[in-house]
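Every protein chain of the complex appears in place save one, which is left out.
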Amino acid sequence: MKRINWTAYAQSLAAPLLAVGVGLLVGAIAIWAVGGSVGTTYAEMWKGAFGSFYFTASTLTRATPIILTALGVSLAFRAGFFNLGAEGQMVFGALAAALAALYVPGPGPVKMLAAVAAGMLAGGLWSLLAGWLDTRFRMNLLITTLLLNYIAVYTAGYLVAFPLKEKGGTGGAQTAMLDNSAWLPKLFAGTTLHAGFIVAIAAAVLLALFLTFTTKGYEIRMLGSNPLFAAYGGVKRGQLMLVSMLLSGALAGLAGTFEVLGTQYRYIDNMLTSPGYAWSGIMATLLAGSNPIGSVLAAILLAALQTGGMGVERNTEVPLEISSVIQSSLILFVSARITFSFIKRRKARAANGNAA
Amino acid sequence: MLLQMEGITKRYGSLIANDRVDFSLQEGEVHALVGENGAGKSTLMRILYGEEQPSEGRIIVGGRERVFATPSDAIAAGIGMVHQHFMLFPSFTVAENIVIGREPKAGVKFDRKAAAEHVKTLSEKFGMPVDPWAKVADCPVGVQQRIEILKVLNQGAKIIILDEPTGALTPLEVEWLLKAIKRLAKQGISFILISHKLNEVLGSADRITVLRDGKVIGSVKASDTDAAALSRMMVGRELAKFERKPVVPGEAILTVDNVTVLGDRGTKPLLDRVSLTVRAGEIVGIAGVSGNGQSELLQVVSGLRRVHSGKVTLGGKDVTGLSAGEFRRAGLAHIPEDRYLWGSAKEESVADNAIMGHLASLSKGGILRKRLIREKVARWIDAFRVKTGSLETKAKHLSGGNMQKLIVAREMAHGTPFVIAAEPTRGVDIGAMETIHEALLKRRDEGGAILLVSSELSEILKLSDRILVLYEGRVAGELSAGDATEEKISFLMAGGSGNETH
Partner (left out) sequence: MGTLLDWSLLSATLWKVAPLLLAALAGALCARVGIFNVALEGMMLIGAFTAILGNDLFGNVALAVLFACFCVGLVSLLFAYLTIGLQANAIVVGMAINFLANGLTAFLLYAIFGVKGQYRDSTMSGLPQWHIPVIQDIPVVGELLSGHTPLVYLAFVLVAVLQFVLFRTVIGFRLLAVGENPAAAKSLGLKIRGYQYGAVVFGGVLCGLAGAQLSLGQVTLFTENMTAGRGFIALVATMLGQSNPLGVMASSLLFGFLDTVSTRLQGSSIPTHFTMMFPYVMTIVVMLFFKDKTYLRQSGRLDGK
């Protein structure tokens, strides 16, 4: 029983690699169609993502909020709840974190901790609201989480455009700058990579361990796999749903918090929505099949495609949107992942039939 | 010969479901196909109806060899099938259900009036009265079956396959159906009757073919055989005589007191003032035609459904309105009626499926004790001879019988004073059935209280110390093991009053 099943490992690696291959192939067609050189474009993409220490660090910086969101979404998906509200949860988390860091008195670390707590709480509560609407009023979670995104984004936009706008600031809709004692430390001088990345990796490991080794993790997996089985075994769906939605939103809130504490040092309207961190996080989750460690890799891949895309735009005629095309074809391909087993099964069946 | 199936073999991987099976049918004949679960009856009929392709063999209908790639091909060749689980559209009317596939048209419109009239003539012609405008969801099971048969007749079927047609019927409905089959046979319709109820088969079939392990064991005239001979052919050996040790029941473990559960739309109650007690050291069997409140009763005594009034106590504790988890903590183990719907998570590992409900003893401070889990689960698997690749194999790769054994192993391992055994042996082979029955009886002998719900009367009669019959959500009567006979239970199941038998 201890023997390692190498073919199984190879298979579990083959599928994502194949998906990446298909994504790059579609990308190549798109590049070719707009008259770009496929080789040059992909070379620029690689350079833009990992071409130097600085670019690699930027890619990982971009991956940080994506990883955290992806973890939150993975947790909800694992429990069987289609939480598509990461964007709103992240926005409220970031705004709450900025406010806490601005207005909680005390030394830097206190401000920082208050910001993290406020960010996670705000994201978690916003997510919990959708969970509560489901358990209490049986409202479709997928839809409510989506709609709540718009409400959060517009509310936060209003708040930073008017009541919370930086006093006397010349900028647009944004809060005042945080005191630099509350800034997250950079991991390497001269790069954008901040300590949030370490936390994100640690969170992924913790989540993976939590799902595999704890009783609550077990209950969440069973609830997602077969809710009736879980109910039969004494798992409380309502309670567990609220817990997993709270945690899921808290992780998205943490993602927003780190963008405030580690990158922008203030809350700026659209700082999270324009780069589409939350949606990238959901994509990473889909790519990784809700596996926490896989989500980290998928998030880094997506971040690399995005920073790489910027490099492409800087240095070639091909637009940045090429990465969106590659990303979405990746997802589409992976979403049909049962395909392989299905085709295999069908072939097997045919083989049986022909055995006569 | 109207139909001949010659040398039909069906393989699924290494498993042989049908092994060179020959089967034939004459015009106007009622030919019964009997055998244990898993003997290959359903596979053979699915092949005949075009739902499966044979690996080898040929099908000849009316002298011509046919290949049925889909049910449509079989229907076109005059073969119709009434499935065990009816293939009806509950929100459609009776007429719509019967004419579907050959709807009368007025231009592009579906002429529902013409359909109703057509159904009316059809039902008169074959002596099967139905109301064309009624909604199928509102029809009793017996009528739904009539609708199925009319649908098949409307498709022009000359051969009708009836798969376990009496499973969900009341005895009166069964009687009516068997008469109707004979009458239709006189009108030239041929029937293939799949059943494991030997008395019904002997009373209505002309010829009986017995399948065992995918092979034909024999084909005999109904007039030349009897139930004992048939069951020997089916099982291949004499069934072990079975002795129940007398046990004096102890204190009440489960009491259900005057419990009422209302329907979703405030229609008639699903459970109507039900009271029952299960004491230590006894097996209480619940019999009844399915759909008379068994599922609801099971959900009530396992904490999966709220009661509207009444009280449930378990192990002396009032558990009314508590969650399934609280029920389990109060001392419940539960073999659920549907192993896939309630009893397992197909996508998860065997180990994960095995530890549901055991978390308290297999964890410490919220952390699962993986080594202990491996040891325990391996022991349960050995004890019940569950065949699995490893503990990490996904549950969906286990066969139905092995999945059931795993569930029984898991639930018996709780060692709780109270056990619900709902359809504990549905769809398992004879060996597994004996293992499961032994485990239940052993628990009873050790002082366990067991509530057995089964649609197999033979199982109820074999295991129960007392038998309660549910009819339309009420307890229609109670019989002791000594008094109970199949006839008495059937009478109660059909809604007969319990007073004179008690």
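Some observations on this one:
Letters A and B name the chains as they come in the text, with residue numbers starting at 1 for each one.
To be clear about the criterion, a contact is a pair of C-beta atoms (placed from the backbone, for glycine too) under 8 Å apart; a residue touches a chain by one contact, two chains touch by 3 or more.
Small disclaimer: the values here were computed from a predicted structure and weren't measured.
When you scan A:54, A:154 or A:188 for touch with the missing chain, the hit is A:154.
Summarising the interface, subunit A meets the missing chain with residues 30, 33-34, 77-78, 80-82, 84, 133, 137-144, 146-148, 150-151, 154-155, 157-158, 161-162, 224-225, 227, 279, 282-283, 286, 289-290, 319, 321-325, 327-329, 331-332, 334-339, 342. Mapped onto subunit B, the interface with the missing chain covers residues 51, 70-72, 75, 81, 83, 86-92, 96, 100-101, 103, 105, 108-110, 346-347.
Methods note: only the chains that are shown with their structure count from here on.
Subunit A and subunit B have Cα centroids lying 47 Å from one another. Partner subunit A is touched in their complex by these residues of subunit B: 9, 11-13, 53-56, 302-304, 323-329, 334, 336, 341-348, 352, 355-357, 359, 363, 366-368, 370, 390-391. Those residues of subunit A that touch subunit B in the complex are listed here as 1, 213-216, 218-219, 221-222, 225-226, 228-236, 348, 352-353, 355-356.
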